[in-house]
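This is the structure, below, for whatever I ask next.
A single protein chain has been omitted from the complex, and every remaining protein chain is retained in its original position.
== subunit A ==
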Amino acid sequence: MVTKTEESELKNLEIQVDNGGGGAWEYLSLVRKLKVRRSDKVLKHGLSILNDSKLRSKLGADEWTLYEQVAVAAMDCQCLDVAQDCTKALRKRFSESKRVGRLKAMLLEAKGSWEKAEKAYSSLLEDNPLDQIIHKRRVAMAKAQGNISGAIEWLNKYLEIFMADHDAWRELAEIYSSLQMYKQAAFCYEEVILAQPTVPLYHLAYADVLYTLGGLENVQTAKKYYASTIDLTGGKNTRALFGICLCTSAIAQLAKGKNKEDKEGSQLQSLAAKALERDYKQRAPDKLPQLTTALKSLTLSS
């Protein structure tokens, strides 16, 4: 989870390093810690550190981590010769390491030789059948080749063994959403929320999927999860506020025949509408009339 302080720190370091000030190693360590994907900057600054023998010797044992980070960044930016050189340097130092073997297989993947990479991964798996990262690389390779159903199959097999890996559940949820298999995506998001209940973005995504599925119970549950997102973000999430308004009007439409509780629902909707109007007045006052007409049409159509 990247918090606002960490993001501003990252941005400041990035500006500082881009403009020639020092601090490249701190920037690279922060990128590694936060797991963000800044491959072009990592490549440029990492390579400048590695090519300077003084800075390299100052790193000590960390230089091999830097080699690995630069190798992956080079593969992402399609500079395959740089990646090859870094992998060769790592192989010279650690000849019998499965981490380096994994890097070699990733290089084959980046080059596009899928069969060779598949063979490399299978041979690595024979030695360590319970290596999580290699399983995940196989899934990623299937995804890269466009074989989404194969990726789903591999990922399901992986999750049968490692059920607690919330990253894999999140990946599976995103794959299912992209294929519009929303019921399965909802199941995966439930697992993710179970693993990390305090991240409001997962609640939001789950509520979105439920609202897309439609049907009275799903929309009611979606309204509850939009409400929990608002709770977790202190009322600042605009998408969740909109979600509440839409859910209330959808429920009113779906439950037209049955006389369910209207008072609570409309109170929540009016509160959300007021919060939205206040937010728009503060941040985008010229869009406020469009908002008021849209909200009015929602309440009228219910």
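Things worth noting here:
Just so we're on the same page, a contact is a pair of C-beta atoms (placed from the backbone, for glycine too) under 8 Å apart; a residue touches a chain by one contact, two chains touch by 3 or more; residues count from 1.
Simple rule for what comes next: contacts and distances are computed from a predicted model.
Among the names given as "60S ribosomal protein L14", "Membrane magnesium transporter", "Dihydropyrimidinase like 3" or "Endosomal transmembrane epsin interactor 2", UniProt records the absent chain under the name "Membrane magnesium transporter".
Only one of the listed residues, A:Gly22, A:Gly112 or A:Gly214, touches the absent chain: A:Gly112.
Screening A:Met1, A:Ala61 or A:Leu130 for touch with the missing chain picks out A:Met1. Check A:Cys86, A:Val100 or A:Ala207 against the missing chain and you find that the one touching it is A:Cys86. Check A:Lys236, A:Lys274 or A:Lys296 against the missing chain and you find that the one touching it is A:Lys236. One chain of the complex is left out; on subunit A, the residues touching it are 1-5, 7, 34-37, 40, 43-44, 47-48, 50-51, 53, 72, 74-79, 81-82, 85-86, 89, 106, 109-110, 112, 133, 136-137, 139-141, 143-145, 167, 170-171, 198-201, 232-234, 236.
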